[in-house]
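The complex appears here minus one protein chain, its other protein chains still in place.
Presenting chain A:
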Amino acid sequence: MPVPNGISHSAEEDDIDYSDIEAKYRVEMEEGFDNIIVVDGVPVIDELKLEKLLSKICKEFGKKGLTVKASSIHVPWDKTTGKSKGYIFMELQSPEEAIYAQNAMHGHAFDSKHTFAVNRFSDIDYFANLDETYEEPQASTYVPKEHLRAWLADPQGRDQYVTYRNDQVAVHWHGKPSQSEVAYEKANWTELYVQWSPQGTVLATLHRRGIILYGGPSWKELIRFAHPLVKLMDFSPNEQYLVTWSNEPIVVPEGAPQGPQYFSPEDEGNTIAVWDIKTGHLLRTFPTQSNAQDDPNAKKQMQWPALKWSGDDKYVARVTPGQQISVYELPSMALLGKKSVKIEGVVDFEWCPLGDKDKDEMERDAKTPSGLVPGKAKKVRENMLVYWTPEVANQPARVTLMSFPSRSLLRSKNLFNVTECKLYWQNQGDFLCVKVDRHTKTKKSIFCNMEIFRVREKDFPVEVVELKDTVTDFSWEPRGERFAIVSSNDPNLGNPGPGVTIKTDVSFFQLEHGKGDFKLLKTLSGRTSNTIRWSPRGRHLVLATVGSSTKSELEFWDLDFTAEDAGRREGQTFKEEWGSGIQILGTADHYGVTDVEWDPSGRYLATSASAWRHTLENGYAIWDFRGQEIEKHILDRFKQFLWRPRPRTLLTKEQQRLIRKNLREFSRAFDEEDIAEESNVSAELIAHRKRLVDEWNAWRSRCKKEVADERRKRGKKANEPEPEAAKEEIAVWIDEVIEQIEEEIMD
């Protein structure tokens, strides 16, 4: 044995037992079987057909991009029968390829009788050698989770809102001044923006690597969705599913984690992903709709939400412009009826939202087992969607209502001279307004028609409101029978320039019961308002001038100013003069306002100026419904303000009626609280100021003494300021007429 470096080992050293060290540092050799897979479910053949079978198998694997040579397949034979055993061993180029082959070929139908079952050889080895003794799995101790709706149980009944400023995200309580406080604050909580789920249960933050949902009183992380470089997100209405979009196509790098919550190689190249919120599993991915279709004139802008949810989370649909609407069933995300609805030229569609009535019925249905009381159970309204198709050749434009899953056409209406249609559902699904921008024959001027479908009535009657101007904004009253529009005939409309403020008119319309048509309540002319925000409870609305550099007015309107109690409004026929209840409550101004949002209770309005739009006077303000400023914060680099939405009330109709009946009792208690609060706050403030002044005065007297000492030291007399009166100069201004010349012109 050659001795390295000429150092000879002594005999003792040779005796040392290295086995423990060797065992410890033994290099785990690659088993070498990682690239071998076992394919089960192969047809049992005799030797004659071997070549044919092998070439067929190679071909099948080749279809999935796997090159397999016949020589790398080993077929074991049953010596007694002379036939194959029905499984084969296959050696692939690399372990990665073996994993891919397993994923791709497992469950592959070879022919009508044979389906492949693919396992990795090392797995079989592992399971064959598995320890047979059963080990009791450790039952993990139950960790109670925080209640995600805990904020609703706030004893003071406060609402929450989230603000995003610089890199600081904060969740605030909004209540009386002494109760308004920061509930939770965190720096760098998000990288892009934050978003509440539609019922306020969770807060989503967007990061480079995906989305994280937070919730509960301590804002713990709930779940993550790994969608790299996600830019947009959308919740389903009942918070069961999540849709995410990134402008970067999905890439699954090698060695990426595998699992139901991660993208698999099949998802590569897609940009839209649908996730299950509860499990965190990825349901399906889609490519972005290229609605350009090689038409350079088509709008490049992507529509968002790209996938639209039905009100009950059962279906999600997307449109392929010009061709079809594809409806997918949840939770399988399979195409409903295995095919899309082919509609020539379809441009856009909207689901009918579920009203409170529909939700009540659904709940009742869920409680009574179906089939028990067949006579009583009223059929729940089917999901409905409306779509429109433009004029093509000699076909008129058409708006169609279709129900799902039956796919029956409920109503359609032909329209002429159509430039553009916009679909607006009232939030209870009672009415549908199709705002039709129409052009005259010469296509020079554009005017507007509103086709209003009364969806709850038989045969879906349609009412048309014609307007001469262009309608720039439309908004239904939530739960109401009114809508407001912003219209304009300003020549500058459509070519916005710096400093151009577009003059607009705002009009209110209301359904006239009995006649069943929509009648103009009132028009406010010569405004600059371009945005309508109805209170979520109806009745109140705010008109705002948003996005203008010169105007930033807010107008607070009440549409039932004369009505005694808005709660009794339902069913009551209007005896007063039409539109007499419309009254302005107040005006305000928030310079540079970019966003206007009501709180979920309809008592407060928040306006914010976001640094994403401009950098002037960023910040936010909260107003009450009368336009009184409650608080205002001017904050540099302020980005986002969002009220936390509330879920539907949990009180029954009966409970609500009781509250309304005893409103006086309740309000007395609240009034008392308010008074206590007020005196409390002012007492606190006065005490605080008193303290400040006392501190200051103490410091000043110390200072004065020091100054006096200093002066004395310098050998000067402490020159106390002379009494003010001595210096007082009495300036008296006397108008004195020195000379007065009067000229008289003599003729």
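One rule holds for everything that comes next: a residue touches a chain if its C-beta (ideal position, glycine included) is under 8 Å from a C-beta of that chain, and two chains touch if they have at least 3 such contacts; residues count from 1.
The rule is short, and it goes like this: contacts and distances are computed from a predicted model.
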item	value
Name of the absent chain as recorded in UniProt (options "Eukaryotic translation initiation factor 3 subunit I", "DNA replication complex GINS protein SLD5", "Mitochondrial import inner membrane translocase subunit" or "Probable electron transfer flavoprotein subunit beta")	"Eukaryotic translation initiation factor 3 subunit I"
Among A:E47, A:E96 or A:E710, the residue in touch with the chain that has been omitted	A:E710
Candidate in contact with the missing chain, chosen from A:D348, A:E617 or A:E677	A:E617
Contact partner of the left-out chain, one of A:N166, A:S406 or A:T550	A:T550
For chain A, residues in touch with the removed chain	549-550, 591, 616-617, 634, 636, 686, 689-690, 692-693, 696-697, 699-701, 703-704, 706-707, 710, 714, 721, 724, 727, 731
